[in-house]
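Below you'll find the structure I mean.
All protein chains of the complex are present and in place, except for one that has been dropped.
Showing subunit A:
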Amino acid sequence: MHISNGIIGGPVSLAYGVVAVGLLALCLGRARQDLNERLAPMAGLVAAFIFAVQMLNFPVLPGVSGHLLGGALAAALVGPWVGALCVSVVLIVQALVFADGGISALGLNISNMALLGTAVGYLALVALLKLLPRTAAGVGLAVFGASIVSVVLASQGFVLQFVLGGDVPLTIGYGQISATMAGVHALIGVGEGLIAAAAVTTVAKVRPDLVYALRGSRLERPAPGGVPTKVFLLGGLAVAAALAGGVSYLASGSPDGLDATTLAGCTVDADGVITGGSCIAQQATDHELGGSFLADYGIKGIDNATGLAGLIGVALTFAVGLAIFWAARRRRHAAAAAEQAPAPVAAEK
């Protein structure tokens, strides 16, 4: 969700920059207590991890990219204060060293992804951890849910900035932009949630002392009479289905003709996580169609393509999700079997 230079007007960019600097100073003050021997390398690793997953990106709106954000992952592993710093560092290095995201839009980008994303992710995570059991599946599901909430809300942060400072009067309403961003980012959130859940669950099982959200407490073994793991897995998939299916339908089913459908054309590619190139291809087709006639055929063609790509996207998300959950379950069984024997982890250290 990197915003490049010139999308949002100068005064709004400046105001967001001032707010971002102020909040980062607050984070720095609070992080000083947290950033001890244990957390310093962890913070670097989390930043590197987020840097790596943010490399998979694709365009969403003019001048705005879509990709995994990593706020919830950072909040779970290093806490909200250091987490916000980690994501900010990623954004600063990307702007200065990789020309990704405008230098003058750094305040906007940090506000959305580092501050809003991490804060919301942490709050959602704390709330979900209260509700869910402290088992591997419970923690995984909490991280999964927190990722989706944090990514979608961060995307709405951009919509707010666009309302405040985007100086383009568009024929599509802000509601439509909001729905498009939410739709794209709900799908991104599902992908991010699966990755973050896989990472945090593994770390929580082997080194619970490294998971900030657990405050160092060990995971409980699933109670024999409790809710079986399968129910959790199916529940998670159901949430993913509702979000991915429902919201993307909302975004692409809007009745507003060419403009909405072309913009929503990218919605579909939210799974660009997996099929990265397809949106660019779609942009090319859009452009060609725009260059010929803006006839009904064109609109219909794009509309159909949108629906089809949406179906493929949802199916692919499910395939990946199933595979990851299946793998996680297999590993859990293996880990349970290994724990019967003398713990191999201790020997490794």
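Heads up, the rule we're going with is that a contact is a pair of C-beta atoms (placed from the backbone, for glycine too) under 8 Å apart; a residue touches a chain by one contact, two chains touch by 3 or more; residues count from 1.
The criterion applied here is as follows: contacts and distances are computed from a predicted model.
*Asks:* Would you kindly match the missing chain to its UniProt protein name, picking from "Sigma-B regulation protein RsbU (Phosphoserine phosphatase)", "NAD(P)H-dependent oxidoreductase subunit E", "Cobalt ECF transporter T component CbiQ" or "SpoVR family protein"?
*Replies:* The correct option from "Sigma-B regulation protein RsbU (Phosphoserine phosphatase)", "NAD(P)H-dependent oxidoreductase subunit E", "Cobalt ECF transporter T component CbiQ" or "SpoVR family protein" is "Cobalt ECF transporter T component CbiQ", the UniProt name of the unshown chain.
*Asks:* From the list A:102, A:138 or A:183, pick the residue that touches the absent chain.
*Replies:* With A:102, A:138 or A:183 as choices, the missing chain is touched by A:102.
*Asks:* Which candidate, A:31, A:75 or A:214, sits in contact with the chain we can't see?
*Replies:* A:31
*Asks:* Touching the hidden chain in the complete assembly: which of A:23, A:42, A:113 or A:181 does that?
*Replies:* From the options A:23, A:42, A:113 or A:181, the contact with the absent chain belongs to A:42.
*Asks:* Can you list where subunit A touches the absent chain?
*Replies:* 2, 4-7, 10, 13, 28, 31-32, 35, 37, 40-45, 47-49, 51-52, 58-59, 61-65, 82, 85-86, 88-90, 92-93, 95-100, 102-104, 167-172, 194-195, 198-203, 206-207, 210, 258-259, 262-263, 279-280, 283, 286-287, 290-291, 294, 319-320, 323-324, 326-328, 330-331, 349
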